[in-house]
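Removed from the display is one protein chain of the complex; every other protein chain stays in position.
By letter and in written order, the chains are A and B; residue numbering begins at 1 in each of them.
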Amino acid sequence: MAAATLSKAKRRKQSNFGQDNLVGYLFIGPWLAAFLLFTFIPISVSLLLSFTDYNVLANAGEFIGLDNFQRMFFEDRRYWRSVNATLKYVVFSVPLRLLFALAVAMLLNTYRRGVGVYRAAFYAPSIIGGSIAVAVMWREIFGNDGLVNFTLNVLGIQGPNWLGRPETAIWTLIILAAWQFGSPMLIFLAGLKNIPKHLYESAEIDGANAWQRFLRITLPMLTPIIFFNLIMQLISGFMVFTQAFIVTQGRPLDTTLFYALYVYRRAFEQNEMGYASAMAWVMLMVIALLTALVFRSSSYWVHYEAGEGA
Amino acid sequence: MARIEAKAPAGLSAPRVIRPAVPWYQHQLARSVFYHAVVGVTCFFMLYPILWLVGSSFKPPDEIWTNQTAIIPKDFYPQNYPNGWAGFGGISFATFYRNSLFYATFGTILSVSASAVVAYGFARLRFRGRRIWFAIMLVTLMLPTQVQIIPQYIVFKQLGWLNTFYPLLLPRIGGSAFFIFMIIQFIRSIPVDLDEAAMIDGANKFGIFLRVILPQLTPAIITAAIFSFYWTWDEFLVPLIYLNSPELYLVSLALRTFSDPSGQTDWGAIFAMSALSLLPVFVIFISFQRYLVEGISTTGLKG
Partner (left out) sequence: MKRSKVLLILLSIAVLVLPTLAVAAQDQTEVRISWWGSQNRHDRTIAAIELYEELNPDIDIVYEFQGWGDHWTKLSTQAAGGELPDIMQHDYARIEEWVANGLLLPLDGYIESGAIDAMSIADASLAGGMVDGQLYGINLGNNSEVFTLDTDAFAAAGLELPPLDWTWTQFEDIATQIQESLGIHGIGVLTSDQLWKSQYMGCCDQWAYAADGMSLGYEDDQPLIDYYNMLLRLQDNGGMQSYEDSVARGDQGVEAQLIVSQEAAMAYHWSNQIVAVWNAAGAERNFVMYPVPRPEGGQSQNYIKPSMFFSVTSQADQPDEAAAFINWFVNSVEANEILEAERGVPISSVVRDALLPNLGAAQAEMFNYLGIIEMDNSPIRPADPAAHSDVISNVFGPEFVEPVMYGMISPEDAAPFLREEANRILGAQ
């Protein structure tokens, strides 16, 4: 999929492809070494295990061909519920998070008194982590008389029992994700800081208003960062685990049984690592495909100062 | 984005109506008040979870579940802090903090510096196999750790590294795929003319990386450091598997070791230690984020 982004370089590539072979490998050497030493074997093994019925406690398994895939696609009702929950989460949480993150980053990208405090406040929900206290906290907030329903009440709306209803439970996790927009926000802030000030100065001289400056300068200059955030939010959206693990445990009626949570359960509660690996690899294929599509689209909308294939 | 739109017309329309009577700085003041009001109220909602956590950490044991929604405890009970800090069987949180600070600091330095080096390789150098390695690197992000843990455990067991920090730290010599990709995107938005100018001055690739690229990466590196510190601080699955001796436990592990759903749990102590565990992450954030605000304009090089 990297091929897609870098493919614009084809013309230049002809002339100078491979000119930095030695230096290039020196620079990526640390990653390559760590990959070959520590990651390559576990990943390959997990691929092999996905064609077996490997059980963790037995520490043994037999080659069973495509049975795991047959089972997940045609026999496992919970599998499809987990697909359903994950897709719903990705479709809503990724755009929401990105939108919040960009909006707040724009709002906080000024030098004003107290802006550091505000940034910390907006980043705060993103650092509260996965401890057991956090589960209690989120449940309290979405509880019958918690913060969310209290606020709705002030606005004259009778809030539902968020975490108890199959229609609303997943929304608490989506809202939670939108709430925790701190990391994409910070990346946007860093990206905004990298936009050369002189571009704005000359635009102002040309009489562009704030909205025009945003459309003509900020947005295009930020596309590499938007692209990065989109890819990463997509990947982490599909792999979402902690929120469901600590807050809902997949309930009710499997409406929040995220894919990675189901993989974990099969792997460590039923010890069916072979089946879990097969599920994980199916998800990998889906994410890889989507990522490749986004990469392919990037040549139409991502703007690199350094030129396309630098 | 909606907020940005809303703010601009408000600012523009105000002076048109009252310009004759009000000098411009009051108009600025109005804008400022408006800004702080909007952002401040939103902040309360953002901070609520933390306020609740801190509030609950001062509730006595028989109030935690009987007065659950309140932020301010009826009885102020600071004893939760020493109770929690005591840890387990004489191994206190002082030990866990020492371990976590060590791990998060070294882990962050390793991850971030390696990521910057590797990112430069991918972003600016043209070598055979670049795309395929980059693709493989992204794919490693797409497989859940849970299905890699057992083979990885066996690898580290063969290396004799169980119950040490090596399995946690050494894989970081290659950086992290997330930060590598992120820094690549930042490097690619830096114009190449600077590289070329430096090249004409006789700099080699290392020189360009150190003297041209690196100084412009400050915002990206600061951001990566903030994330890396927090993610390392919060990590639990891998430390759980590799660290056996309680003397090596991290804060994140210790927090999960407090409670037993079927036994007696000191929730006050959990809340207290959870609240306290946010502190280092917060301090790192506060002290680093200012580099994303003021400071040296890294883009000044060009302008």
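Just so we're on the same page, contacts are C-beta pairs under 8 Å (C-beta built on N, C-alpha and C of every residue); 3 or more make two chains touch, one makes a residue touch a chain.
Nothing here was measured: the structure is a model prediction, and the numbers come from that model.
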Touch criterion as defined above, residue of B:116, B:135 or B:150 at the omitted chain: B:150
Among A:24, A:42 or A:143, the residue in touch with the chain that has been omitted: A:143
Selected residue (touches chain absent from view) among B:35, B:165 or B:285: B:165
Residues of chain B (touch criterion as defined above) contacting the omitted chain: 61-62, 64-66, 68, 87-90, 95, 98-99, 101-102, 105-106, 109, 149-150, 153-154, 157, 162-166, 218, 236-237, 240-241, 244-248, 253, 256-267, 269, 287-288, 291, 295
Chain A residues touching the omitted chain (full complex): 55-59, 77-78, 132, 135-136, 139, 142-144, 161-166, 169, 247-249, 251-254, 265, 268-271
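In this section, only the chains that are shown with their structure count from here on.
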Centre-of-Cα separation between chain B and chain A, whole angstrom: 15
Residue ranges of chain A touching chain B (in the complex, touch as defined): 1-3, 6, 13, 16-28, 30-35, 37-39, 41-43, 45-46, 49, 56, 99, 102-103, 106-108, 111-112, 114-125, 127-134, 136-138, 140-141, 143, 145-147, 179, 183, 186-187, 189-191, 193-198, 209-211, 214, 221, 224-225, 227-228, 231-232, 235, 238-239, 241, 260, 263-264, 267-268, 273, 276-277, 280-281, 283-284, 287-288, 291, 304-307, 310
Of chain B, residues touching chain A in the complex: 1-5, 8, 12, 32, 35-36, 39-40, 42-43, 45-50, 52-53, 56, 68-69, 114, 117-118, 120-128, 130-144, 146-152, 155, 170-175, 178, 180-182, 185-192, 205-206, 209, 216, 219-220, 222-223, 226-227, 230, 234, 236, 252, 255-256, 258-259, 267, 270-271, 274-275, 277-278, 281-282, 285-286, 289-290, 292-294, 297-299, 302-303
